[in-house]
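Note that this complex is displayed minus one protein chain, with the remaining chains in position.
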Amino acid sequence: MKRVPERAPLLRAEEVVKHFPAGLGASVKAVERVNFEIYPGETVGLVGESGCGKSTLGRLITQLLPVTSGNIFFEGVDLTKLSGEKLRQKRRELQMIFQDPYSSLNPRMTVGDIIAEPLENFGLLRGRAKDKRVQELLRIVGLNPYFNNRYPHEFSGGQRQRIGIARAIALRPKLIVADEPISALDVSIQAQIINLMEDLQKEFQLTYLFIAHDLSVVRHISDRVMVMYLGKIVEVADSAEIYRNPRHPYTKALLSSIPIPDPEIQSKRRIVHLSGEIPSPVNPPSGCRFHPRCPIAQVPTPCADLEPPLEEKARGHRAACHFSEKVPVAV
Amino acid sequence: MATAPGVATPEEYVGDTLAREQTSLWADAWRRLKRNRLALGSAVFLVLLLVVAIISVFWTPYPIWRQGVAPTYQTPNSDFLLGADQAGRDILSRLMVGAQVSLEVGVGTQIIVAVVGVTIGLIAGYFRGWLDGIISTLINIFYGIPDLLVALILVLILGRGLDKIIFAIAVTRWMDMARLVRGQTFSLREREFVEAARASGTRPNKILSRHILPNALGPIIVQATFGIPQAILFEAFLSFLGLGVQPPTPSWGAMAADGFHAIRIAPHIVLVPAIALSLTLMAFNFLGDGLRDALDPRQKR
Partner (left out) sequence: MTAPVLQVKDLKTQFFTDDGVVKAVDGVSFDLHPGETLGIVGESGCGKSVTALSILRLVQEPGRITGGQILFKGTDIVTMPGDDVRDIRGKDIAMIFQDPLSSLNPVLKVGYQIEEAMEAHTKISGKVALSRAVQLLKQVRIPAAESRVEDYPHQFSGGMRQRAMIAMGLANKPSILIADEPTTALDVTVQAQILELLRDLNEETKTAIILITHNMGVVAGLCKRVLVMYAGRIVEQGPVEQIFKDPQHPYTWSLLQSIPRLDADRKDRLLSIEGLPPDLIKPPRGCRFHPRCQFRIERCFHDDPTLMDVGPDQEAACWVTMRRALARDGEARA
């Protein structure tokens, strides 16, 4: 475990809320009062089902979306209070890798121009020096440096993702939010990208927020894992701990659903059934948002009328469940 | 050359093979356009028209304004290939200069329309909010007023010079372009590469010029290509009403109007400019269709 309690977090989210207007006065409650920290040098995995708010949270952290309320402190500075030039300057330290390697590169720009753009935005390098740096970045991400004048459509998905990674590390940021960076890639290519990201982390002391819906990948790459459900973080723990000892019924269900590529093990595993599907974030359920699907819910009291706080259940292990101690046996 | 599992990798290195051969997006579009016979034929026709229009600046078979170079109502013969009009002026000469007028009107209005429409569309689409509100209202107001009324009032106020006609037509025509660019910008700004540009600290002006505009260029070119014949037709119509380019500068619309009273005895006076006009309009429309299919292969009619 890389976390040292005394160390100041690189990023701290406090009561972050994001609502999107959904017409007729309704709103999509995409992220609801979320709190967490990310420490320097660690990789935090963020998992959850589609639509639970992972990407939205990622975009709030990188300030591509404004928060509805709450604060996001990056090295002690509240990003939500910054705008214009001040915010732009902060972007040097906060970068993002996107899910879709096809739509995240401008088809009308050469790969060299795409990677050089962040450098130009901050007037860091010019002319020859800039070209050299671009070629070096291409080499670092495993691409031929002489491809800098090619266009994105000439590259495969995995190669394009490498270009996106080169762009993200060009400014030597401190934190990179990677939003499902491998889920659009071929299976045989995914390991290449994971390995590259791990190598870069060591080389440049990067901190990652790694968003994914695939828990096996998250388990491999993360030091700590946060599980999100319907806009809320329901469990946070060390990666090994959360897999060994989940304290939230949802985490346990999620884990049991991941197919393991081993027919013998897979045929013996027991799947935790969740009734129904994720409710609409426009009208999330009362109390614990998970209660309509939870196999151990006690309704109405306390699960349907009392929202469980995200509390420490063991050292470094927080979960939001009234009955977390029952999870290991009862779920 | 065996290697232990998990240790070494083959020499072929991911970065050394490209997924596809290098063809630029424009080269790709050109390849598709080349296969479209109709569009290609139209383009050839329009290039010839342009050549004729340029020649007419320096030379015409006969002076266009001199009356009586031929007998009045002369039908086409070897001296006057397209005949002569009621004042005995050579129709071919006038047709050539008329081409120049038509192209100037068509291209001139579209240049103004493109500059104004693209700027307004980009601003409305990118910044949204109240700016977009004002611009959208403005667009709707302009759509609400009849084109002809706007053009007539402007011509009456400004006069009938070619530049004024071009301006007047552009005033009635910029909204389509603005609306198109606004829509394109709206959707492009949600694309991940624009988000990526914002995330890496790109300023809005550069996002618009480097990321959004180049990606909207295809539809803009197509729209402008369709806009040219509309403007030419509009000018012809104004001329037909006697409110087009100041005589004696010949415009196809005015030529047709001039011959209208004699349509029974000398139909060629009306037919020649009318056919020239139709062919030109058709050519621009075919070219526009071809460009649309070539530049925007997904968005078929």
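All chains are identified by letter, namely A and B, in their written order; residue positions are counted from 1 within each chain.
The rule is simple: a residue touches a chain if its C-beta (ideal position, glycine included) is under 8 Å from a C-beta of that chain, and two chains touch if they have at least 3 such contacts.
These numbers were taken from a predicted model, which means no experiment stands behind them.
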| field | Touching residue (missing chain; options A:121, A:161 or A:190) | value | A:190
| request: Could you tell which one of A:8, A:26, A:129 or A:265 touches the chain left off the display? | output: A:265
| note | Touch assignment to the omitted chain, from A:94, A:137 or A:278, lands on A:278
| field | Options A:110, A:144 or A:257, residue touching the unrepresented chain | value | A:257
| task | Mind listing the chain A residues that contact the chain we can't see here? | result | 49-50, 156, 158-159, 186-192, 194-195, 198, 213-217, 219-221, 239-240, 243, 253-267, 271, 273-274, 277-278
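As a convention for this text, only the chains that are shown with their structure count from here on.
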| task | Let me have the rounded angstrom distance from the C-alpha centre of chain A over to the C-alpha centre of chain B, please. | result | 47
| task | Flag every residue of chain A that touches chain B in the complex, lowest number first. | result | 59, 62, 64, 88-89, 91-92, 94-96, 98-100, 103-109, 117-118, 121-122, 138, 142-144, 147, 150-151, 153-156, 158-159, 162, 164, 167-168, 170-171, 192
| Which residues, counting only chain B, touch chain A once they are in their complex? | 13-16, 18-22, 24-25, 191-193, 195-203, 206, 210-211, 214-215, 217
